[in-house]
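All protein chains of the complex are present and in place, except for one that has been dropped.
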Amino acid sequence: MDKMPGWADAVLVPLISLILAAILSALVIIGIGEDPIAAFNLMVDGALMRSSGWGYTLYYATNFIFTGLAVAVAFHARLFNIGGEGQAMIGGLGVALACLYIPWPNWYVALLGATVSAAIFGALWALIPAYLQAKRGSHIVITTIMFNFIAAALLNYVLVNLLRPQGAMDPATAKFPEATHLPTFQDMFSTATAPMFRGAPANVTFFLALLACVFVWVLIWRTRLGYEIRAFGHSESAAKYAGISPVKITIVAMLISGALAGMMALNTTMGEAERLVMNATEGAGFIGIAVALMGRSHPLGVLLAALLFGFLYQGGAELALWTNIPRELIVVIQALVILFTGALDNMVRMPLEKLFLARRRKA
Amino acid sequence: MTLMTKLSSAVAALALTAGAAVAEPALIFDLGGKFDKSFNEAAFNGAKRWSEEAGESFREIELQSEAQREQALRRFAENGNNPIVMTGFAFGNVLSEVAPDYPDTKFAIIDMVVDAPNVRSVVFNEHEGSYLVGMMAAMASESGTVGFIGGMDIPLIRKFACGYAQGVKAVNPDATVVANMTGTTPAAWNDPVKGSELTKAQISQGADVVYAAAGGTGVGVLQTAADEGILSIGVDSNQNYLHPGKVLTSMMKRVDNAVYDAMKAGTDLETGINVMGIANGGIGYALDEYNASLVSAEMQAAVDEASAKIASGELTVHDYMSDDSCPALSF
Partner (left out) sequence: MTTAVAPETDIVPTTVAPAIELKGISKAFGPVQANKNISISVKPGTIHGIIGENGAGKSTLMSILYGFYKADRGEIFIHGKKTDIPDSQAAIRAGIGMVFQHFKLVPNFTVLENVILGAEDGPLLRSSLNKARGVLKQLAAEYELHVDPDAIVENLSVGHQQRVEILKALYRQADILILDEPTGVLTPAEADHLFRILDNLRSEGKTIILITHKLREIMKSTDTVSVMRRGEMTATVKTSETSPERLAEMMVGRKVLLHVEKQPASPKDPVLEIENLRLVDDKGVERLKGISLNVRAGEILGIAGVAGNGQSELLEVLGGYADATGTVRVNGQSIDLTGKHSDGQSRRARGIAHVPEDRHREGLIMPFTAWENTIFGYHRDPKIQSGPLMNNAAIKAEAAAKMERFDVRPPNPKLAARNFSGGNQQKIVLAREIERNPDILLVGQPTRGVDIGAIEFIHQQIVRLRDEGKAILLVSVELDEIFSLSDRIAVMFDGQIMGERLPSETNEKELGLLMAGITDTANAAMPASPMAMTETELQEAAEAEPTSDAEAVPSATEAETAAESPDQEQAAAEEVPPPEPSPAGEDEPVEEFSTAPVSAPDGIPSIDTGSIASLSASIPMSAPSAPPPPTKTEDPEEGDKNG
């Protein structure tokens, strides 16, 4: 006896949460003397009504798909991987090393190589917390958070002291060689007569992110490993009964999670900046948590949630460009969405369940 | 239906404002934020001064993410904003890509050299100014130990530290320079609490003058120095007023002037490299009613002499960024 139909759970609850967040955001905007409807139109116009806006929306969404999937895979094993940020940073290091030190013949071979490198680096960064959780019982939330700081410090050291070109100010690597530059949407979809996605950073890694969604779906719902991950996630005691090793599943799930987080760096580092900068992840690892929560840890949900957050990011940038809404307030609006869709989920769900029950009783 | 009408009218309104905005200059702040009481704020003050004098408005944006650098540049350029001024070396790479796409738009970048026909690159000889305040610190110090607190550990800040140390040693070769960086991430630009802790740590090592080249973090440094009764040196803007009688001086990096100049020049902005140093008044030290009592005539004479020598080329201060090393200080 489920309390309400599946579509209500998957669509209606997030939708109502979003509307609530939007109403509250509107009040905030009114509070500082701006017009919320104009602001919303500006966001929609800037993020969705032109191809370059889409180019940014999809660029951000690509980041969030990777980190959201990373969190989702770990969620299925009931592991709360907060370390997506650090894993993505170290994944970026993997991308940079692969791009800088291996003479790739062309971009697609380079992409393949950099993907493997990013995944391995990200996975290894997740391995240590995973091992500590599996073997020593150190809580993965604590260790992954700490590893974010360690990753930032390590990356900074490497960038400042090892990879920074002579005389450069930025803690960043040199520009990657031409052969590793990924085709952007502009390269792919623009024609001579109709320029598309002009200057937007969205690039071919978006399709890689879509592939990752399919991969995760197959992994979780169609393979033995996915079965074991889910079983372990639902009940550790039952997993033991069935002969599923908690140590193995913890480590494997975290490796996959770390690899996905690491692959996020392909988009920012190889696709956009074409060099590794210090601040490449920009909190996408944390947004991934909200994305996974909102997407119910399902790849399709993650994709949709990532698009939403991509829209919020791009729309927020438009607000910053054309209105006097300070950027702190834009962060507040983004936070409201996270709050309502993630943390306050039950606030919407429970009244809705009651409503459905009441309706069914009448019927 | 109503939604559509609303939407279209709003878009129309937007187009209207966008149209009115043509030829407005634009200013892009770096990730540190507009009100960092330092670098970005100096830029804002310059723009504001121009705006008040000229009676015109300008567009501005505070960035939230790396990807927005290019976005902001392009959106402003497409919108017809001209010139577009940006603060911070981090725009270098992006600008070199974007500038050629908008040959009719003039760009001004501060703290970085970008080689493009429509870009003015404004760079400052911070090591020279730091040298001067280093001399003053050494003269004001009674303990023979002075401090330096940098923001994020990057070459630019080491350039500050290196110039400062050279100035100190020039006055008192036996002086000790205690140098600390606040951090290794961009957060180091805005961590006044950490700045305060570092100040206390340096005081315990005997420092009685500290020089903060740390953006927003410096606010904490100056505050703590004032609270603990030692002298401090501000940076970028004139920060003497923050704690009258407690701030020895400020190393003035006239970012405000650079922005003001660029906006005033408007579409006629002269491109090429624009080095702001002691010689052309882009760099200097602050002397006003707030620190008059702290700066002795002797001190002022010595500094002015060095200043003249640097301007004439007689005295060269070593630039850390020229070879990533510093003769007076090891990091």
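Order of writing sets the labels: A and B. Residues in every chain begin at 1.
In the analysis below, a residue touches a chain if its C-beta (ideal position, glycine included) is under 8 Å from a C-beta of that chain, and two chains touch if they have at least 3 such contacts.
Computed from a predicted model, the values in this text were never measured in an experiment.
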Shown chains contacted by the missing chain are A
Just name the one of A:I19, A:M49 or A:V218 that touches the chain not displayed here. A:V218
Given A:A242, A:L300 or A:A335, the one touching the chain that is not displayed: A:A242
Determine and list the subunit A residues touching the chain excluded from the picture. 1-3, 218, 222-224, 227-228, 230-231, 234-235, 237-238, 240-245, 357-358, 360-361
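Assume only the chains that are shown with their structure count from here on.
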Complex interface listing, subunit B residues touching subunit A: 6-7, 10-11, 13-14, 17-18, 31, 33, 59, 61-68, 70-72, 74-76, 89-90, 92-93, 98, 101, 111-112, 152-156, 184-186, 321-322, 324
Could you please specify the touching residues of subunit A with respect to subunit B in the complex? 37-38, 41-42, 44-45, 49, 52, 56, 59-60, 152-153, 156-157, 160, 166-171, 175, 198-201, 268, 272-273, 275, 277-280, 282, 313, 316-317, 320-322, 326-327, 330-331
